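Written out below as C-alpha cells is the structure these notes cover.
The complex appears here minus one protein chain, its other protein chains still in place.
We call the chains A and B, going by the order they appear; numbering starts again at 1 in every chain.
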Amino acid sequence: MGEKTPFDEMYNPDGSVREPYRALAEWLAEQPDKGLALMQTDAEAIFRKLGITFAVYGSDEGTEKVIPFDVIPRIIAATEWRRLSKGIEQRVKALNAFLYDIYHRQEILKAGRIPEKLILNNEAFCPQMMGLEPAKGVYAHIIGVDIVRVGPDEFYVLEDNLRTPSGVSYMLEDREAMMLLAPDLFHRSKVAPVETYPENLRRTLESVAPESVRGTPNIAVLTPGIYNSAYFEHSFLADQMGAQLCEGPDLFVDGGKVYMRTTCGPEQVDVIYRRIDDDYLDPLTFRPDSMLGVPGLFDAYRAGNVTLVNAPGTGIADDKAVYTYVPDIIEFYLGEKALLSNVPTYNCTDEDQRAWVLENIADLVVKEVHGSGGYGMMVGPTSTKAMHAEFRKKIEARPDNYIVQPTLNLSTCPTHISGDVAPRHVDLRPYVLIGDEVRITPGGLTRVALKKGSLVVNSSQGGGTKDTWVLED
Amino acid sequence: MRIEIDHSLTCSLPPGAAALVMHLMLTPQSGPSQTVESWSVEAAGIGNAGRFRDGYGNAVHLVNQTRPEGDITIGARGMVVTQDTNGVLGKIAGEPVPSLYKRVTGLTRAPVTLYGKYRSAKDSRLDVLHGLMARVGETLGLREETEPMTQMQATGEQTQSQSTEPGPELPPTADYVHLFIGAARALDIPARYVCGYLAAGEGVAGGLHAWAEAYDDKLGWIGFDAQNQICPTERYVRLAVGLDAESALPLRTVPVGEIVQRAAVKAV
Partner (left out) sequence: MLGRTAANLFWLSRYVERAENMARLLEVGYRMSLTSRREGGASEHLISMMQAAEVDEGFDAKHEVADVDTVAHYMMFDPDNSSSVYSCLQAARTNARSVRTALTGDMWESMNGAWLEFSQIKPRDVRGAKLLGLLQWVKQRSHEFRGALLGTILRDDGFNFLQAGNFVERADNTARILDMKYYVLLPRATQVGGDLDIQQWTLILRAASAHRAYRHVYHDRYKAHNIADFLILRPEMPRSLIYCANFVQQNLDNLAKIYGRKEKCQEAADSLLALVEGASMEAIFADGLHEFLNEFIARNNRVTDTLSESYNFY
C-alpha cells in the first residue's frame, strides 16, 4: 500500500488545481521569493512571544518548544465538511449513548454485541460511575475525533478521544496567526469562523451545571499545573471563556460541595472542566498517592453538587479495543449505519488474524491498546527490520495489548519546507462539544508530518500544525 | 433477631494535616434480610456531610474537617432486626446490574485448581457455589469446631482489612472472601464482597465480619461465608458491598491514617 501515490488535496493527478484550493494556488504563485520563509519566521516569533509552547515528555523538565506551524492553510470544501460533520455528530451521540448504557443496564453486553469481558475487565471502565445520572445524560462533553483522508471521498476515523483531548488552543491560535500573516488570503475566500469555540465551550459547560444551580454557574478549569505539556492550553481556554484556572490545591470539598480558595474566602464551584486524568482526580476514590487532585471531588460529583467535564470513565469509549466495535455501537443505539468508516483493524487474539499480521508486519501499523500520542506504536513501512522483529515478539507475548491496522496512505497538503512548497501527509482532529446540543467547530486541528514521507503527525514526534479552513458556500 | 450494634473507629492521622476528608460507609440499609430500626453515625462534621449512594448502592457520608487534631473517632450504632432467609437475598431493585460483579480486581484472583473442575460441570449454579465454598475452606483452613471463643475474639480490636480472625494460624477473613469471589468470577458468576456484622453465638466469634454474595439468575443474590462454611443466617447484618474489600471499606480517609475499629454486636 505504501507505494501508491497518496491523495493530494491540492492537485488532481493531471496537475490541475482542485476547486477548494484555487484561491490558495493563486496566492501562492504571487508570493515573492522568500516570502513564505519570512512569514514562517514571523509566525515562529508570534508563537514564542505568546508563550505557546509545549513540553516534550522525556526531555529535561522546563524545556519548551514551539510547536511548528505551517503557513499554508489546509482547505476543506463546504460539501466535504457537511458530510464529515454529520458523521461526527452521529458518532459522538452513539458514544454517549454507549457510555450511559455501560454505566446503567449494560444492554449492549446482554445483547452480546460487545464481549462482556472487554468492557468489564477494562482498566478504563470505572465501576464507581455505575448508576450516576449525569446532567443532560452526557458523559463526554468534549471530544476530538481523529480523521484521516485517503481519497476524494474516502475518510476514516482513526480514533476517538473522549478523555481530555488537547490541541484546540492550537486550532484557535493557528487561525489568529494566519489572519495576522496573510490577511489578503482571507479576503479571497469565505472561511468559516473558529473563534466561536471558547463561547461555545462556555455554553456547553453552563448547560450541564447541576440542576440546583441558580444563576450563572461558576466554572473552573482544573489543570495539573505549569509543568503539564498542555498547560498553555489550559490557561488559554480558562482565559478565553472567563473561567478560573485552578490547580488541585486551589479547590477543596466542604459539606459535599466543591469550593475554591479565593482572597475573599471560599467560593462554590459548579462545573469543572478538568484536564487531569481520572486516576489523579481524587485521591480518596482513585489513586491515593495523587498530589494533583482534590480529595472528595468524586464524592461531591456523585452527590450531584458539581459537574465534572468530561465525566470519569469516558475512556472506556475510546479504548482502542472498543474502537473496532464503534460501527456496532452506532447501529445498536441509533439504528443507523455508521456514516464514517473505521480503519479496518485486525484482532491479534484471533489466531488466524495474528498469523497473518505477523507475516505482514512490515506493511502494517501496530498500536498499543492503551498508548497515546504516538508512543508505543510502530509504522511498518518506515521501521527497521529489528523493529519489526521486536513488535512481532511483543504481539506474540501479549496479543490483547495491540491492535493492528493497514498503513493508510494519508492524504497530503502543500506545506512550506525551507522556502519551497512540497506535499506532506496530514490528519484532522475536529473538536465536538456536547451539552444541551452538539456543536462542532468547522475544521479543527490539522496536524502535518514535516518529515518527507513520514506518516506520524504527533507533535511529540516532530509533527506540526496548519490552520484548517472550511469554506462556506 | 434483634441485634444491637456498637461500632467504633479510631483513625490516627499523620501530624500536621491541614484538612481531613473521610468517605464513610457506615450506614446499613434495610432489605430482604434485615430492617434497620434505628441507626446513627457520630463524627465531627457529620451534620454538614455530603450524602449520596455510591456506584454499588451503598449509603455514603462525605465528611471533612479542617485542621484535625489528635485521633479521629467515629461511632456507628443502632438496632437492626434480621430474619433468616437461608442466605438468599434475592433480586433487589435499584442495585447495579449483577454483571458488574464479574469484574476481576487485583485482590480477587483465584487459582484454576480451585474452580477448574466446575468449568464444565453440569451441576446447578447453587451446587457449584456450595462446592466452591467448601473448596475455599479446604484451601485456606478452618477453625476447629471445639475451639472455645473468647470475648476478646468477639469484640477485639481489628484493623480494617482483618475483620474477625479465625485463629492465629489461619489467614484473615478477607482472604476467604476474595478467593471465593475470584473463583466465582472465573466461572462467569457475578460475586461481590460484603462487609458487615456478625452477632456472636453458635460457636462463632462476633464483631465485624465479611463474606461473599454470588448471583443466581433465578434466586438472585445468595450469601456465602466460606470462613464459617455457612450461608448467612439471622446473625448476619449487611453494612456495605463492593468488588472487593478495598471498595467496601467502611472508612477511607485523605490523608491516609491508621484505622483501628471494634464492634460490639449483641443479639438482644
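Definition applied: a residue touches a chain if its C-beta (ideal position, glycine included) is under 8 Å from a C-beta of that chain, and two chains touch if they have at least 3 such contacts.
Everything numeric here is computed off the predicted structure, so don't read it as measured data.
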Among A:235, A:342 or A:383, residue touching the chain not depicted: A:235
Residue touching the undisplayed chain, where the options are A:42, A:116, A:176 or A:250: A:250
Which residue of A:262, A:341 or A:360 touches the chain not shown here: A:262
Touching residue (missing chain; options A:226, A:362 or A:422): A:226
Contacts of chain A with the absent chain, listed as residue ranges: 48-51, 225-226, 231, 235, 238-239, 244-247, 249-250, 260-265
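Note that only the chains that are shown with their structure count from here on.
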Chain centre separation in whole Å, for chain B relative to chain A (CA means): 42
Complex contacts: residues of chain B adjacent to chain A: 19, 21, 23, 48-57, 60, 62, 64, 96-97, 99-100, 102-104, 243, 247, 252-254, 256
Complex contact set, residues of chain A against chain B: 104-106, 109-110, 116-117, 120-121, 125, 127-132, 252-257, 283-285, 288, 295-296, 299-300, 302-305
